[in-house]
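Here the complex is missing a single protein chain, while all its other protein chains stay put.
By letter and in written order, the chains are A and B; residue numbering begins at 1 in each of them.
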Amino acid sequence: MPTQIGIILGIMVLAYALAKARRLTVEISMFLAALVGGLAGIIFRTPPAGELIRHLVEGSATYLDVILVFSTATIFMAIVNESGGVNYVVRATIRAFHNKRLAALIVLMIIVLIPGALTGAGSISLLVVGAPVAMALKLLGISPKRAAAILFIIAGLSAAAPPVNIWAMILCAGTAIPYVGFELPLAVPVLICGVFTMLVLGWRKERSIDLATALQEMPKVPARMTWWRVLLPFLVFFGSVAAYRLFPFQTPILGLPLQFTMSALVAWLVSPHKIKILSLSRDTVKRLLPLISTVVIVGMLQQIMTATGVRGLLSYAVISIPLVFLLVSLAIIIPVSEGVLTYGAAAVLGIPLIWYLDSIGFHATVAIAGLTLLWPLGDGLPPTALIGRLSVMVSEYKGSYWEFLRTTWLPWLFITIVGILMVVYSAKLSFLVRWSM
Amino acid sequence: MKRPGLVKAVLIVLFLIFLIQGGLRLYRHRHFDVPVVTGPGVTRVAHLSDFGPGLKGTMADTLVYFLDGTEPGGKAILMSNTHANEPEGLLAALLMLENAVVEKGSLIIIPQFNNSAGRNTRPGDGYPLYFEIPTDWGLKTFRMGNRDASPLDQWPDPDVYIHYPDRQLLSYIDARNVNRTWPGRPGGPLMEKVTFAAMEIMRREKVDVAVDIHGAETMFPVTNCIVAPEKSNRIATMASLTVKAKEGFDSHVEPSPAGFRGLSHREIGDFSDTLPFLLEAPIPFLDQPTGPKTVKFLLDGKDPFLLSLAQKKKLFVAYDASGWPLEKRVGQHCSVTLEIIRQYSKKNPDRSILVRDIPRYAEIVQNGVGHYFHDPSRAERDRIYPN
Partner (left out) sequence: MPIIMIFYYLITAYLVVLLAWNFVREKKKTEDMALYLLVLIPLVLRILRLK
């Protein structure tokens, strides 16, 4: 059986490589890998021939809600941007903090951390506050490439930050470990890594810019724009998120897509000028196509990999690595798995890994916290590179993707070391869990 | 592009093929009924919605079978398909439903506890849609379900699920997992309504013992066991020791963690007088590092990767080339359930429950699970119910 699965895996990799060689997009290449992998599987009746299309169709629905969140959040921010709200906020931030660099960097970091920490998705941070923060960073004299790098790392950390960490939640749901005691094991490393990133990537001014020039460089804000017009849609969003947290049994479950839709409608209604919502939505969906199609295709790929046994083979390979080598190779395995499978990686590799580490005396909660620092890094890696591509999109960096990714090397390394040390010394760090409860 | 219209037409045809071929299979799966032939012990059949508001007319409503004895005594409730991708629980419950006769007390069986999950598939996990069991009269087909209810029945998920009433934060997925929504509430999301209705049965009928039947991965530390809170611990321990001594299989006792909320073995005990037990039998099919997820693997539990991991001592159960076949899993569940009821009856003679005609471990391993299912085509129509 391992040979049969190995052949299918080889065929899938070959299909992807050939598609890329023929200059097809990442998304189409991934789809072809899934399709060809499924066809190869039919030879061994894994899956049976009649089931292939059903598997692809069923797999496409794996991340349906993620598509809705991405789409509604991006349409919401597109409306805020179109109304002039984004420029209004950035102007105010720059005016307040232009000569207090450290404070400006810390404030901007916290602004990016909050939406992701509340929702568990770094993409939400980027979609909601990414564009204005990118603009503010540029006005602090930081190049678009470094701004994109900062956004990528901080958005990743925001997804790992408490109270909501989806990787940890998936792992807890799959391993029957309660999702409690994660506050300090997550908050402490996230803040340390966040400040380190802001200082490494943001401290140096790449160009000198005075306040007057900075403000002049920015697009004009509509005359009728006011604070309440900007804040009201965000209040609706954060208010509805907070309401469920504070009064969970009195508040109906709205879900993120509806919360973003409500906020979008409010932003549209309070905009100082008329916004053509239909054409704006259509353009936004066009811009989002690479991302949302990636999410659909990853679901298909995941389904085919499981039906053919490829997913199990990869999971087996990881679990079989000797312990010391396994701990070191987490630096590669975890981000790469995220790059291929996104959240699916937490289930495929994370669940058996945590059971194994738990059984040999590691502290599961701290080990999960450590691993969840590494997963967001993989969101910058192809083939999916969801957060990496979003960071580039919102910061309007036009250069090479690899150049952008290379800029993140020092924070990337720092976060990797912190994450692995947390896993290795999880038993010694268990006081963080006790202090959280 | 030379002829965009033609390209589009081809793409649309492919799109429709995918949609119709894939979509219809998923639709048929959701609406496929497994005929259940109720045995001589079944005295009445109710709906879960009779005990909880808001379930009537929804896919979460499900049948509740009562097997009342001629003599008054205690009451036990069995629930299976809490997680509908752990089919050994369902098969054990249906086997009891089709064969058991209660002489004293009552047995209440809810075989399809999460009906929505039993009619849902698991995207991304490549399961087969159905599996077949050989019986004495041919093959009997069952749906393979999902751990969680279908979003067609409960949508949207929250960004994080906050457990009622403890406020513990759980994964957003757990809002559709009925083994995280205990004890439930009448006005909550659909899955909380399901657990609330079950709590109402236990409170109104004064149920003594609740058994929630599951399957768990071989790499999961809490597998091949009886999970019990403090109040059920003595009976669980006696049941575990007895099946080991008399029937020769392991099913150790795991304490129900007090800090992990929403689970049946925790909340039923805390919110009613009923003693809860959750049974786990190893199901290799659910493990991550395995070969393809085929029907054969689901039934025989044989996998080369797990065998290799067992040799490296990375599994929590004994595992050899014989795998972990369905007969063993279902047999364990039947024997452990019977033993829990027997031990409870011994301790509480005034509330004792006497059940007969349920096969035990050795018989099921020898005869196969299908041997105990009755042919719907030869049964009286009023004894057949859809599951």
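In this section, a contact is a pair of C-beta atoms (placed from the backbone, for glycine too) under 8 Å apart; a residue touches a chain by one contact, two chains touch by 3 or more.
These figures come from a predicted structure and were not determined experimentally.
*Asks:* With the missing chain put back, one of A:G255, A:G339 or A:P352 would touch it. Which one?
*Replies:* A:G255
*Asks:* Looking at the whole complex, which of B:G89, B:P111, B:P128 or B:P156 touches the chain that is not displayed?
*Replies:* Touching the chain that is not displayed is residue B:P156.
*Asks:* For the chain that's not shown, point to the residue among A:I11, A:V36, A:A61 or A:V112 touching it.
*Replies:* A:A61
*Asks:* So one chain is hidden, and I want to know which residue out of A:S281, A:S320, A:S359 or A:S430 touches that hidden chain in the complete assembly.
*Replies:* Answering carefully, the residue with contact to the hidden chain is A:S281.
*Asks:* May I ask you to list the residues on chain B that touch the chain which is not drawn?
*Replies:* Output for chain B: 1, 4, 7-8, 11-12, 14-15, 18-19, 22-24, 26-27, 121, 123, 151-152, 155-156.
*Asks:* Counting contacts across the full complex, list the positions on chain A that touch the omitted chain.
*Replies:* Touch set of chain A with respect to the missing chain: 24-25, 27-28, 31, 57-58, 60-61, 64, 67-68, 71-72, 252-255, 257-258, 261, 281-282, 285-286, 289-290, 292-293, 296-297, 299.
We adopt the following convention: only the chains that are shown with their structure count from here on.
*Asks:* List the residues on chain A that touch chain B in their complex, please.
*Replies:* 1-2, 5, 41, 44-47, 51, 53-62, 64-65, 118-120, 163-164, 166, 169-170, 172-173, 175-180, 241, 244-245, 248-249, 253-258, 299, 302-309, 311-313, 315-316, 318-320, 344, 347-349, 351-352, 355-356, 358-359
*Asks:* In the complex, go through chain B and note every residue touching chain A.
*Replies:* Residues 17-19, 21-23, 25-26, 121, 123-126, 128-129, 151, 155-160, 162, 164-165, 167-175, 177, 185, 188-189, 219-222, 257, 259-261, 287-294, 304-305, 308-309, 312, 314, 316 of chain B touch chain A in their complex.
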